[in-house]
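Of the protein chains in this complex, all but one are displayed in their positions.
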Amino acid sequence: MQRGPVRRALAVVGHRLLILAFTAFAIFPFYWMLITSFKQNSDLYVGASNTAHNPFIFNARPTLEHLRILFGSTLFPTWLFNTLWVGALVVAITLALAVPAAYSLARLTGRWGEHLSIGIFLTYLVPSTLLFIPFSRLIAMLGLQNQLWALVMIYPTFTVPFCTWLLMGFFKTLPKEVEESAMVDGCSRLGAITRVVLPLAVPGLLTIVIFALTLTIQEFVYSLTFISSVERMTVSVGVPVALVRGDVYYWGSLMAACLITSVPLAILYNFFLDRFIAGFTVGAIK
Amino acid sequence: MQTRRQFIMKGGKLVAAGVAASAAGPTIFTRGAGAADKTLKILQWSHFVPAYDKWFDPFAKEWGAKKGIEVTVDHVGFADVVPRATAEVAAQSGHDIHMFIGLASAFEEHVIDLKDVVGTLEKKYGKSVELAHRSTYNPTTKKQFAVSDMWVPDPGNYHKKIWTDIGQPNGPVTYEDLVKAAPEVKKKYPQMQIPIGIGLSQDIDSNMAVRNMLWCHGGSIQDKDGNVVLNSPETLAALEYAKRLYSVGMTQAVLSWNAASNNQAFNAQETSYILNSISAYRTAQDNNLPVLENYFFVPALKGPTGIQLASEHVMSGYVVWKFSKSQDTAKEFLVALIDASRDSMLASKLYNFPSFYGAAADPGTPMNKKSESGAAWIAKQCNNDPFGSKPADKLALLAKSQPWSTNLGYPGFANPGEGEIFDTYVITDMFAKAATGTLSPKDAMTEASNRAKEIFNKWRKKGMQPGGSKDR
Partner (left out) sequence: MATADVALARPAAKALDSLSPRDRRLGKFLLAPALIYITLLVALPFLLALFLSLTNSSAGSLDFSFVGLQNFRSVATSAVFLRALRNTFIFTFVSQFLVIFLGNILARALLKTFRGKFLVRFLILMPWAAPISLATLGWLWIFDSTFSVINWLLKVAGWLGPGQWYYWLGDPTLGMVAIITVHVWRLLPFSTVILLAGLSSIPAEVHEAADIDGAGPLAKAFQITLPMMLPILTVAVLFGVVFTFTDMNVVYLLTRGGPYNSTHVLASLAYQEGVLGGDVGRGAAVAIFLVPLLVVMAVMMLRVSRRAEVT
C-alpha cells in the first residue's frame, strides 16, 4: 500500500486540526473565565450585540480586585482545604470498603455474588435530591450536624456502590492463575491479593480514586444541607454563598474560584493518566 | 469558644450605640427554666449589600455578648433559604432563628407563635406596615408565624436619555406607556436588545413582575377570603396586555432570565426599563458604569383603571423553630433587631425599609406620632441619599412607596398556597405561555387556575388556609 508524502502530510495536518478543535472546545470556557477574573466590571457588562467591543480581550486595564475579594473577603482558602480534606478521607474510605468487597464478589462468591453486585450497583442510582431529607434526620440524630464528618460519612454512599461494581469487573479481567501461582508458591489468599493482584489492579484503583475524588469535590446538595457555618463549607457551597448575593453575581471572583479549583486537579489527573493507561495495556498482555 | 469574626467591623460606634440602646431596654420575656438560652443560632441570607452583613453579624454577636449569650450567624444564598429550612425541619434541629425572604407560610406548623413579640413591638412603635402584617400572620389559624424587620420596595428603573428621546423624560406612568414606548425605543435605538426588560422566567423578579401586571389589571390569585379567583376577565385582560407588550417590547431572552439578568441588562444599557429594587443601581454606582448618569426611578405603573400596585421585592420573615431550645432569647433578639431599624436601613444602603416605621422615629416621640416620625426620617434619607446619588434626591420616591406596595397574596393574606404557587412559578408560566403564544391566554389561564386550585385545596385539607366555597 503506497501512501504518498502529500497524503501523509495531509493526514498529519488533519490530525493536528482535530486535536486543536477538541482542545478549543474543552478550554474555551476556561479562557473566558481567565480573562473575566481580571476584567473590570465596566468591561464585562457590555451587551454582546455590540460588535465593536471584544469580550475576549481587555478593553480596560486588568484588575486584581476580584482576586482581592476572593481571597480577602471570603474564606476561599479554607473552603479549598475543607474540600480536599473531605476528598482525601472519602477516597480512603471508598478504597477501604470497595476493594475488598470487589475482590470478594469477583473471586470468592458464587452466583449469589453476581446478583448481589448488581444490587449494589443499583443503589448508586438513587438521586441525592431524594435522599437528603432522610439523611438530615440521620445526621441530626448522630449529632453530626454542621460537621464535615457528616460529609465524610455520607459521600461514600455514592462512591462505594459504583466503585465496587467497577473494580469487580476489573478484577474479573485478571486471570485466576495470577493468585493461584502465588498461592502455590506458599502465599495465603490475603498475601496473594496484596502482593500480586493489587499491583496489577493499579489502573482500576486509579480509576476509582479519581472518580471518587471528582464526585466528592463536585457534590453540592448534601454539603448545602449538612453544613451551615461558613468556615466549614466546601468550595461548591461556600463560593456561591459568598459571591452570589441576591441578584448580584460577582462574576470575576466566581470565575477565578472555578479556575483555581480546577487547574491543580487537572494537573493531578494528567499525571495519573499514563500509569492508568499503561495498567490497562499490561493487563492485556497476559 | 468565640466564633471567628469574618469581617472587619466598620462603623463600630454605630453598632455600639445600637447595642447599648437595645440592652438598656427591659428584659421583656421571662426566662424559661432551662439555661439553654445561653446560645442563639441565626440563619440569614447573604445580603446583596455585603456591608449589611458586616453590620449585622457583629451587631448580633455584641448583643449576645452583653447578655452572656453566644450568638452564631450563618449565611446562605437566597435560593437556598428554603432547602435549608426543609433540611432542618427534617432533622428537627439546626438554628433557632431562620430568615425567610419570600413566604414562610409553608413552614407554619414547625414554628412558634410570635404574637407576643409583635405585641411588644406594636406597643413600642405602633403597627407594622400593612403588607408586612399580611405576610407574617395567618388569620385562619390566628398564628403570627413570622416577624418582619424589613421589606424592600420595587420601583421601576428607567433610562433617562432613552425615555427623553422618545418624549417621556420622566419615564413611564402607566402600563400602556410601556406598550406605546417600545416601538419608539426600537426605532431610535435599533441596536438595543430588549426595549422593555420585564422577565417572564422562572425566577423571583419575574414572579413579582407578573403579579404587578395581574393586580394592576384587576386580577389576582385569591380574593380577600382566600378563594381562588384566577379565572376571571381581569386576568384575561392582564394576559392580553402581556401578549401585546411581549410582541412589541421583549424577546425570548426574558424567558430565561434569572434574578441578576435584568440588573445586568440595564447596567449594560441593553434595555430601557426594568422592575427592580435599588440593588442594580448600587452596582452601577460601585462600578462607576456608564449607565449611571441616566439611571432614574419611577413608582409602580398604573393599570388601565388606575390601579397602582407593585409587590414588595423582598419581605423578611424571621421564624423561630419549634425545636429551638432558645426561644425566649430568640424573641428578645428579634425585638432588638427591629429596635435597630435605622442602622439596618443605613447599613444596607437604603435597600432595607423598616417594617415598623415607628422604629425609625426620633427618640422621645410620643406613641401616636411614632410612625409619622419614622416615615419622616426615612424620607430624609431618601431625599438626600447618604450614598452619593446625583441628584441627591434620586431615591425620594421610595419614601412614598408604601401606598403602592403590597404583599404576596393581595388582596388577601399570604398563605402556604400562595407560597407554593410562587415557588413553583405557576403565574410566571401562565404569563410566559400566553405572551409567547404557546397557549392562548384563555388556555393559559385555565391551566394555571386548575393548578392553583389543586395547590390551595391541598393546603386547605391541612386546615392552614381559608376559602374554597367561592373558587372560580
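Here the chain labels run A and B in written order, and each chain numbers its own residues starting at 1.
To be clear about the criterion, a contact is a pair of C-beta atoms (placed from the backbone, for glycine too) under 8 Å apart; a residue touches a chain by one contact, two chains touch by 3 or more.
Bear in mind the structure is a predicted one, so any value in this text is a computation, not a measurement.
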Absent-chain contact - pick from A:41, A:136 or A:228: A:136
Omitted-chain contact residue, chosen from B:51, B:65 or B:255: B:255
Full-complex contact with the absent chain, from B:141, B:193 or B:446: B:193
Contacting the left-out chain in the complete assembly, out of A:69, A:84, A:98 or A:248: A:98
Touch list for chain A against the chain that is not drawn: 15-16, 18-19, 22-23, 25-27, 29-30, 32-33, 36, 44-49, 51, 54-56, 96-98, 100-101, 103-105, 107-111, 113, 116, 118, 120-127, 129-131, 133-138, 153-154, 156-157, 160-162, 164, 166, 169, 172-173, 176, 180, 183-184, 186-190, 203, 214, 217-218, 220-221, 235-236, 239-240, 249, 251, 254-255, 257-258, 261-263, 265-267, 269-270, 273, 276-277, 279-281, 283-285
Chain B residues that touch the omitted chain in the full complex: 82-83, 85-90, 92, 106-107, 109-110, 190, 193-194, 200-203, 251-258, 261, 264-265, 268, 270, 416, 419-420, 423-425, 428-429, 432-433, 436, 438, 454, 458, 461-462
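Rule of thumb we're sticking to: only the chains that are shown with their structure count from here on.
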Centre-of-Cα separation between chain B and chain A, whole angstrom: 39
Residues of chain B that touch chain A when the two form their complex: 4, 6-7, 43, 45-50, 72, 74-78, 80, 83-84, 86-88, 90-95, 191, 193, 204-205, 259-260, 262-265, 267-270, 276, 279-280, 283, 287-290, 314
Complex contacts: residues of chain A adjacent to chain B: 40-42, 45-47, 49-50, 73, 75, 132-134, 136-137, 139-140, 145, 224-226, 228-231, 240-242, 244-249
